[in-house]
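Down below is the structure, laid out as structure tokens.
Removed: one protein chain of the complex. Kept in place: all other protein chains.
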Amino acid sequence: MAKYGMVIDLDRCVGCQACMVACKAQWQTPEDYFRTWVKHIGPVQIKDEMVFTSYVGQCNHCDNPPCVPACPTQATFKDTETGIVLVDYDLCIGCGYCVEACPYGARFINPVTKKVEKCDFCYPRLGEEDPACVKTCIVSAKVFGDLENKDSYISKKISEGNTYIIATKEVNPGPNVYYKGRRSKIEAIIKNYPPEKKDTLPAKIWSNVLRPFVILGAGATFIGSLVAFLFQINQGEKEGEDEE
Amino acid sequence: MIGPLYKVLGWSHGTLLVLALIVGFFFGYALYRSGFYSAKKLAGVFYLYDFAVYKVIFVGIIAAALLLWLFSGIGLLKFELLSFHPSYLISAAIGGFIFGIGFSIGGFCPGTSLVSAVTGSFDAMAFFVGVYLGIAIWDLGYPFLFKGLNHIGKIDAKTLMEAWGVPYIVLIIVALIIAVVTFPVVSKIEDKNK
Amino acid sequence: MGKPISRREFFKRSLLGAGAIGVTDYSYVFKKFPPGKAGREDVELIPSICEMCFWKCGIIGKVKNGRLLKIEGNPRNPHNGEKICARGNSGIMQLYDPDRLKYPLLNVGKRGEPKWKRISWKEALNRIAERMLEYKKKYGARSIANLSHGSSSIPMRKLLKNFGTDRIAHASFDQCRGNRDVAFELTFGMGAGSPERVDLINAKAILLIGSHIGENVHTSLVKEFIEAVEGRKAKLVTVDPRFSMIAGKSDYWLPIKPGTDTALILTLINYIIQHNLYDREFVNNYTYGFDKLKEEVKNYTPEWAEKITEIKKEIIIEIAELFGRSKPAVTIFPGRQSTWYGNDTQRVRALAILASILGAVGRRGGYFFPTKIKLKGCPCPNKIEGEDFLCDTSEYPFMETTTECIREATLNDEVKMWIVYGSNIIHNTPNPQKTIKAINKLDFMVVVDIKPTEPSLYADIVLPEATYLERYDIPFMVADSRTPFIQIRRPVVQPLYESKDPFYIVSELSKRLGLKDCFPCETMEDYLNLALSSIGTNLRKLEKEGGVYRYEGKPFLDDFGGNYRFPTPTGKIELYSTKLSLNDKDPIPKYEPVEDPPKGWARLSYGRSPVHTFSRTENNKWLHALNPENDLWINEEAAKSMGLKDGEYVRLKNQDGVVSDPVKLKVTPGIRPDMVHTYHGFGSQSPFLRLAYKKGMFENALITKIVLDPIMGGMAKRINFVKIIKDGKEIDFPVIKQKPSGFKKKPEKEIKIKLTAPLPVGGHEEEEGGC
Partner (left out) sequence: MRNEILEKYLPLTPEEKEELKKKRIKKHHVATIFLHWFNMLVWLTELITGAALIISSNYIFVPRFFTKLVSDIYGTRGNIIRTHIFVGVVWAIVLILYALFGWRRYLKPTLKEIFGITKDDIGWLVSKFEEVALGKKVHYPPQDSYNGGQKLFAIVVALMVPVIIITGFIMAFHLLTPALIRWAIIIHFIAVGLVVMGLSVHIYMALLYPPEQEGLFGMIHGYISEYFAYHHHYKFWRKKKKGLDKPAELPPKKDLSPIKAGIFLGVVLFFSFYLTGFGLGSSGFVQRTLVAIFGAFAPESVKNHPYMGHYWGVYPLWNFLVFMGFGVIIGTLFAMFLSNHKFRFRIEKGDKISDIQRLIYAVIGGIIVGFATRIAGGCTSSMALSGGSVFSPGGWLFMIFLFVGGYLGAFFFRRLWK
């Protein structure tokens, strides 16, 4: 059992975007789409400090990921073995509910395969080499490892303190990607790219209105027939009466 | 959606073939409904008792040209992306002349013979076999007998608009005038020879 | 690293894993991976060297049946190891760029609007050789000039010297680090080195003037820099009028007034000497002219400096104290692109002197010495008689041939033919209009490149060179390193289309020019095997060992037992430069004020994008997707008063009336109001580069005014002033009086957390929580 996570040290990160290209080269994502992103923020004045940082983000493999219930065919699920949120590409029909539901915008529909694509912590490389972004990060700002294993390097790095998660009171799906660095940088990120709760109209209509209607309808007719059948049984077998 | 969709949107070859089936379906449907399943009606244009072929082709050209002009005018169609037959004038003329003779004898052209054959006309089937033979003669004889016969009189201009510098709509109107003038004359001839 | 379980073991587990407890109990066998993934099994790992910029990081190419899938760092390379930057990763898109040059081309159209006709290599080389021999006969060998850059142009330069012309200029001398190396030559007798020989890891304090590390990505340098600052908590002082990425990580940020850096450095030197914070013992043993220096700088006081540089005197004093305390483990970073205001060699000499008086030379944490070893190779002897630098060197004593000299010579008909090898002279040399005028006077112009960049538009013949992933190159000896090594570039894939490697081009040309004794080796492999034999190895063996041969280095003074003799005339570090005084130049740097932008104008500054090597990578699909166009940094206050909003497109007009392409505004408080800043290398003018064509602003067109450095003739470029044009109207920059400033980073409050307790929103329990 393991729960993989990542720590990104924003103080070390210089925003050179090598991770974005390494990830793209590894998984050949189409050109304007990235599984991991580096969004430069600033220089901007936060309280009395000048901040020039970058929001290095990807799928946070949250503890209770809003994208999993959003997927009708349950193509996406949090793998209980590794804690990584994966996608079974047989089941994905490219509807994009999960893309809408993800508070960090970590998912996109690949226009070539027409299915959803996201960071999966380089799942096929797991166990043999670090994810492509971690390996190429020239200032070792990204650390990847097993959060459940207390003496792993990543757990030590987190327990050194000054570790934050990109979440707000309203939206906190329990992300497993931690951020270290000066507090002003975290605030700049949350100010510019706040995780927001999004619910798509069709999904809302279905779960609140239509599903109850369909279940009730089908249930009612089914039970109705059942009652009629029971009613008919206790009436006893009557030859088709031939009233006029 | 800007046409031609296959080229602009870069659809796959498979999609093109499906489109070909659909277009062919309506092409066959149109040919049949125009009555081109009967050799009598087709040959009529040369024997002056039924000018359907002449009228249908002429109206077809004008209708299609008008739509093409309209759509490319309002930007829904990139005219330059359409595929144009390279213009080998002399070859086209010779080919057309011989084609006419064959048409008057056989009573069909390749497309209409297929339509008529499918509906059970033996002579259409014979004609169709003839077309295969004709093309086979050309294919086999090409290297030593007919090499280059189909590429004589090449001109760069792909359309008359380019060649004469005349706008598309003017050519359409000219064709329309010719049609309006010749159709009643032709109809009179038809009634005389019926 | 937490020990990750092996892959087979992992799959075994998940196969057996029955409905595991937990969120929802579907234990799915996740076997289908997204298509097209470079699995580990049948991938060939080929070590080589990157050339997306000139830093030469070691790389490993992952090749699967002849197609390059991925590039990663070469763990055996002592500098970058498994790390490579964004450009290194995207080498694939350089190799498979559909717009790259494919065949030799002959221009049958006009210069500037080329019509290309594909010709064979034989015909192209015959024409070139014919022309060269013709011009040699008529006007002498020196009527042929070469503008080149990059490791692949070295064979061509050797050939030309053998042919008889030394009119060879590289942009790196007169546009970039020329004056830095001359300054170090005059002071220590050796250049600053590439990579810069700075022992950052052991530094306690670092001074960084005008270099934006992090936005300017040289992998091993950035790696060591961040390790020093963030890892080992060295104190970093950044002097930059713009709040760069590295300024965000420094302990002191000094938004200095542009053009006054020398004043600040001399003030520091004076303060350190007056309060004898300098390394007395080192100065006595190893420096020359200390008293003259002391005398010269005595009236550079912090109060005076505050007025000139607009940096608070308390901050200046604090920094001087800091360097005094941390000596000799102080890194005075030499910088790289240093042709700024016109008197730049003296500024860099001041830096060298500051480092010397702090004893930070040949010591841990300061500069260190290179260690070279002799390598055999196929010679191509230099057959040049006498020196003729085209320009009168009386005025510029330490000048080599510069692009400017070649341009001038071409304009007055002394040079008939140009060979432009791997250098985009339209983008890297200021005043491109003058360059084009010179080209139009040429009889014949040859361009050798991998992409149809701007110079190829004016060429008569264009030769497609193989990219760094398809060729061998001369062996690279990295002497400027604490752990010196030799590394080899070898083809990762076979050359595509008809692109050829430099050795083929040069050896074929030398045959046609009848030069018997130039590059007698048959192929580049023979050249490499010959060179490697001098260190007892060969190509095959080295490749098996990962392409890197390491040898013993002697970087520090104590490696020489303390009596090291500097290769200067006096054998010591020349604080007072004898050579300069001989050529009646100031032997000790003085501060000369620089012309300020007139009212309503702002100074145009330029810099690098972290994902581009100027115009070379604009057409790279992936890098283009990351950073398609440059934007113009403008001060928030100034923008507000000019009615400009962030993201708006405006044009710039410079003092000579040149109007630029539109550029997007980036309104930020992180830059001084009297200047604007943009990334260099965008706005390609070549329609053949479909991705890069007209994307972003071609800012080099605005740099028309240049001043030559009095000592070595380098072209200073940060002296052009611009105005903003919005919808046709010119808008003046407001005059905003800058109070002396200087920012010190506040220490971060230490916040302990327990891993078990769930991390609250955006912060910690005792904090008030999220924003």
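Here are a few things to note about the model shown:
In order of appearance the chains are A, B and C, and numbering begins at 1 in each one.
Note that a residue touches a chain if its C-beta (ideal position, glycine included) is under 8 Å from a C-beta of that chain, and two chains touch if they have at least 3 such contacts.
None of these values were measured; they are calculated from a predicted model.
Residues of subunit A that touch the chain left out of the display are 68-74, 88, 90-91, 93-97, 99, 109, 114-115, 200, 202-203, 205-207, 210-211, 213-215, 217-218, 220-222, 224-225, 228-229, 232, 237-238, 240, 242-244.
For subunit B, the residues touching the chain absent from view are 3-7, 13, 16-35, 37-41, 43, 45-47, 51-52, 54-68, 71, 77, 81-89, 91-115, 118-124, 126-139, 142-143, 146-147, 149-150, 155, 157-161, 163, 168, 171.
Following the convention adopted for this analysis, only the chains that are shown with their structure count from here on.
The distance from the centre of subunit A to the centre of subunit C, with each centre set as the mean of the Cα atoms, comes to 40 Å. Mean C-alpha position of subunit B lies 65 Å from that of subunit C. Each chain gets a centre from the mean of its Cα atoms; for subunit A and subunit B, those two points are 58 Å apart. For subunit A, residues touching at least two other chains: there are none.
On the side of subunit C, the complex with subunit A involves touching residues 1-2, 4-7, 9-10, 13-14, 17, 20-24, 26-28, 30, 32-40, 69-73, 80, 82-90, 92, 213-215, 217, 219, 222-223, 226-227, 230-231, 243-249, 253, 610-611, 621-627, 668-671, 743, 746, 748-755, 758-759, 761-763, 769-771.
Contact residues on subunit A toward subunit C in their complex (touch as defined above): 2, 9, 11-12, 14-18, 20-22, 24-28, 31-32, 42-45, 49-53, 64, 68, 74, 77-82, 86, 88-90, 113, 117, 123-128, 132, 135-140, 145-146, 149-155, 158-159, 161-169, 172, 174, 178, 182-183, 186-187, 190-191.
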